[in-house]
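Of the protein chains in this complex, all but one are displayed in their positions.
A, B and C label the chains in the order they appear, each numbered from 1.
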Amino acid sequence: MTTDIRLYTAGDAAPVPAWKRRTRWQRLQQAVAPLLRRPGFSLALLVVLFALLAALAPHWLSSFAPYATSPADKLSAPSAVHWFGTDELGRDLYTRVVYGARLSVQAALLAVAIALLGGLGIGVLAGFAGGRLDAALMRLVDVLLALPGLLLALAIVTAIGFGTVPVAIAVGVGIIPGFARTTRAEVLRIKTLPYVEAARLGGASWLRTLLRHVLPNAWGPVAVLATLDFGAAILATAGLSFLGFGAAPPAAEWGTLIASGRHFLITAPWVSLLPGLFVVAVVFSLNHLARSAEEHAR
Amino acid sequence: MPSLHRLFAIGALALALNACSPADNNAASKTLNIAFWGDNTTLVSVDPFQVYWLEHRVLLRNVAESLTDQDPQTGRIIPWLAKSWEVGSDALSYTFHLRQDVTFSNGERFDAHAVKAAFDSNKAFATQLPATFGATYLAGYDHAEVVDDFTVRLVLARPNAGFLQATSTTNLAILAPASYKLSAQERSQGKIIGTGPFVLEHYTPEVGARLVKRADYAWASANVSNKGAAHLDAVEISYIPEESVRNGLFLQGKADILWPRNPFSEVDLKLFQSKGATIQSRSLPGPALNLYPNTRNNRLLGDRQVRLALQKAIDRTSYAHTVYNAEFPVVSGVYDVTTPYFKAQADKLAYDPKGAEQLLEAAGWHKGADGYRHKDGQRLTLRYNLTPAESAGDVLVQDQLRKVGIDLKLNVLTRAEWVAGNASGNYDLTSTYMTRADPIILQTILDPRAANSATLATNSYEPQTLPKVQALFDSGITATADPQRAAAYGQLQDLLVDEAAAFPLYERVWQAATAPRVKDFRWTAEGFAFLSDIQVGQP
Amino acid sequence: MKRYLIGRVGQALLVLWGAYTITYFILYLLPGDTLAIMLSASGMEADGLSPEDLAKARAYYGLDRGLFEQYFDLLWRAVHGDLGQSLSLGRPVTALLAERLPQTLALAGLAIVLSLLGGVGLAYLTAYLQWRPLKTALTRLPSLGFSVPVFWMGLLLIQVFAFGLGWFPATGSQGFASLVLPAVTLAIPSAAVYAQVLQRGFQGVWQEPYIATAFAKGLSRAQVQARHGLRNAALPLLTLIGLQVGNTVSGAVLVETIFSRNGVGRLAQEAVLRQDIPVVLAVVAVSAAAFVLVNLIVDLLYPWLDPRIAHTAKVS
Partner (left out) sequence: MSQPPLIEVRDLSVSYRFAGQQTQAIRGLSFSLQQGETLAIVGESGSGKSTLANALLGLLPGNAHIDQGELRVAGVDVAKAGERARRALRGRTVALVPQDPMVSLNPTLRVGQQIAEALQLAHRRRYPALDSEVLELLAQVGLDEPALRARQYPHELSGGMRQRVLIAIALAGDPRLIIADEPTSALDVTVQRRILDHLQRLVAERGISLLIITHDLGMACDRADRLLVMKHGELVEHASPRQVLWGSQQPYTRDLLNAAPAFVPRRRPGPPAGQAPLLRLSNVGKRFALPGQAAPFTALHDLSLDVYAGQTLAIVGESGSGKSTALRIALGLEAPSEGRVEFAGEDVTGYSWRAFRPLRRRIQLVQQNPFAALDPRFTVFDSIVEPLVSFGLLKGEALEQKARDLISRVQLPVQFLDRLPKELSGGQRQRVAIARALALEPEVLLLDEPVSALDVSVQAQILALLEALQRDLGIAYVLVSHDLAVVASMADQVLVLRRGEVVEQGAALQVLSQPQSSYTRELIAAIPGYSRSVLPVAV
């Protein structure tokens, strides 16, 4: 209330209509509302939120214990009790998928975070500094690009050990070059835009310009790439799990579930197919979100 | 889901049709297709002396032959390339009288010189690379004496009760002298010439091998009913690491024998049987699939009570029936049943979770809020090192132990890390196995003086037990009479179970599924097959 | 142009050297002891041997030299075309590569061709179609293409096309038929990427004023798309093809495992596990060289496809 009064009294002669700064939340709502009206976007968002919820609080989504074996129920087909059926030790697959989300999502998030940090760092530095530093950093990125991703990941995983974190690091390092290149291109593009020049002329330091103008505006394509790579990281992690570099059993990330279920493709296809379809759904949803956001921004 | 089912139903139907189609090229040319699991990628070699990979030994059994053979039923050593033999009274000299009608596939004559060449070059290789697998078979061997062209005397420096059995193995198979003129590496890549019913045409690592029959073959051992040349023209061996692909090939009729390392799961078994396949099974001689504890350095398993509780907490019946199938034998001792001097310990290995819990309570381990047992603020966590990946059975055991409050950590490692872990004693449980139809093979695992990993062998026993075990091993190897050996190895098996120095998990049954058109599949004593007996025809 | 070429080749060599060196040192960071692996491969463990036996074995496997000594030795010989001896296979690496590379090249080559055909075809069709629902559906298809794990896709393809329909063999390295399924598996993610990029390219190009110019000449939609649309829309694709080489090698590791193909990808994967450094290094060097070479070609092709880009200094 007080602000309103102040506002009215402030505009001395002509009464100025009430004006309050909109919060960021309000602006976000306005930006997202038209997207939410698209059924495809909402559905994709639901799938991704489900995966995130599963990662945060899997016990809300399933009443079964993920690791309790039940030899009598082994390899039972999907039913009302076991939505995704059971695996070779009689564990409820749906529950394992839900609990697997924690590891997979964590690994993917960590991988993307590593790639983001590294990529943004290299990209911003190269784009901003230019000259020799730029050339040196870009050659480093070229080198990383030239190394086949999975082999690099394999080498890193064997160097630092099995498990979720090493896999995430390995995958993350593999996707650094993409981030670095995108960030650099964006920084180079935005650096020359009139509003950055205007900010500089307005007395903003390079750091302030970087933090307030360049990074937030470069963020769009980078965020889209991050969303895409989040999906790619899930797939890459799954690929490594397939080769036998996964989380410590009995915990199982999605890749491990698909990979270990593949032995039953002929006799009990759901053991591999349903986790597989779930992963496809999540990654596809992520891709869809990224694309929708990108198209919306354009 | 229904659509999925339909898709795969169509697939299965097509498979069935394919499997039944009689007009197959293979039938006409009498080629047998064998699908093994993946090739050994760590040691790429088909040199008999170096090979420990079971699949390669199957191949070698049919290419290279040995002085003796072993009866798969009784375990007795019977003549093969040697018609007869005498063992010196000191058990240090073995005189073999050789067959005189045997030639190598390159035309060279098989005689005492060839045997001497084989044993001497094997010994030379073992000296150069003491780590090589065949070295254990050759233990104690000193030199060979050519008595006459067809009589050779092998002289040992110290007694080795298993030596006669060793002469029946693929590892001491006799290659042509020409083969020993080549380097070990060339032999490893498939340049081997033997006296067997088949000739190794080529070996391509990780892809496969091809054997072709030798028309003039006529010196089979008594184990083989077909005394002449093989019925088959050729054998195509392929290494297919992907289980579903391998099974698919078999179901499609592209493989006649499906022969993976691990036993079939129940669903696969039923599927194959429903398609008319026969499941061939044989327990592999040698130790069962045992876990070996680390009792030293104040590790938790240093407490015998805890070890005994662990022994009781493993539900071996459930293991065999869940991971494999209802007919699968439940492991009943530290050796597999096909090992000579096997002694069953089924009652001591019974599942008794209550007993396990009582033992653990008595040892001071009490259940905490997390469902696991604790003592002095420490959780009862056991670290199980395994490589290259965990099996469903490992996970099942993990869950079984969880029920009595033991936290089993499945520590999946690369082979390198696993080896390093064994050597440094950085584990609570670890597992390894060897295959040989003589109880002596356990020494390569559990006797620190002869084991591949002395650390692993030492760590398996509490300090006071080790001398007792070594004494039993010694009496087993020096005894020349059967009853003495039986007594020594019987006591050894009792001791290992009583002291819980080994935790058997399952009987190492080797299973192969043979297509309906495959007849007369027969196991050797060590769990390989004589392919010359096999006939292929209309199902 | 000549100066550009020299500079570009120098840069390529630098990248190659970087890739080689990074890989070498990552491999040396691996925890396992190579000797222990070699010994355990032959059924023995290092602690079971006496120090003299250990030293003998070390010398037998050529592991008795220092880290840098081995590095420079390997590098020096690599420069001279000798990629060393495989530690575990006991054969010259060049021989191994000569044996395995053709398999992988055939696979990757067919995969690249298939992915281009598939990707470009799909995008071309999407751009040409005007019926909204189908167009939208085709636009979403690429996303699906790279949402599926490669190995899983491979297994499904085997189930359906090899075992279900029996059109192609499931495994093996003989003949063209055995190449189809693995190549398709390998091609799908790349095709999806190409399709998506090209679809966007077309979306952008259709908005370009020169398309209106072309239409105003009286060209039909098909003519405009073929003569004025495709080339301009496909320009970003060229860079991408270069970048996809790396992904193809990664994919080959998985695909070769599933289809039991005896290629370089699988060789590399196994070599990493047994720390066969010369083999891993050689594979990395070869794939990095392929990557660098393809990208070099792409860079040199660019001015030919897009006349606006010239490698000579611009005259303004």
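Observations
Simple rule for what comes next: a contact is a pair of C-beta atoms (placed from the backbone, for glycine too) under 8 Å apart; a residue touches a chain by one contact, two chains touch by 3 or more.
Remember, it's a predicted structure, so these values are computed and weren't measured experimentally.
Touch, as defined at the top, links the missing chain to these shown chains in the whole complex: A, C.
Checked against the full complex, the candidates A:Ser70, A:Gln106, A:Asn217 or A:Ser292 give a single residue touching the omitted chain, namely A:Asn217.
Per the touch definition above, the residue from C:Leu219, C:Leu240 or C:Leu293 contacting the chain not shown is C:Leu219.
Seen across the whole complex, the unshown chain contacts chain C at 130, 208-210, 212-221, 227-228, 231-232, 235, 305-308, 312-316. Seen across the whole complex, the unshown chain contacts chain A at 6, 10-11, 14, 16-17, 19, 21-22, 27, 34, 193-195, 197-205, 208, 212-213, 216-217.
In this text, only the chains that are shown with their structure count from here on.
Comparing the chain pairs A-B and A-C, the larger number of C-beta pairs in contact belongs to A-C.
The mean-CA centres of chain B and chain C are about 39 angstrom from one another, to the nearest whole unit.
Taking the mean of the C-alpha atoms as each chain's centre, chain A and chain B sit 47 Å apart.
Annotation for chain C: residues touching 2 or more other chains are 30-32, 155, 159, 163, 257, 273, 275. Residue numbers of chain B whose C-beta contacts span two or more other chains: 8, 11, 242, 244, 248, 251, 388, 414, 416-417. Of all residues in chain C, those touching chain A in their complex are 11, 14-16, 18-19, 22-23, 26-27, 29-32, 140, 143-144, 146-152, 155, 159, 163, 243, 246-247, 249-251, 253-254, 257, 268-269, 272-273, 275, 280, 283-284, 287-288, 291-292.
Taken together, the chain B residues at the contact with chain C in this complex read 7-8, 10-11, 14-15, 18, 40-44, 50, 52, 128-133, 185, 188-189, 204-207, 238-242, 244-245, 248-249, 251-252, 254, 388, 414-417, 419-420, 422-423, 434, 444, 451-456. By the touch criterion given at the top, residues 67-69, 71, 74-75, 77-78, 88-90, 158, 161-162, 244, 246, 248-250, 260, 262-270, 273 of chain A touch chain B in their complex.
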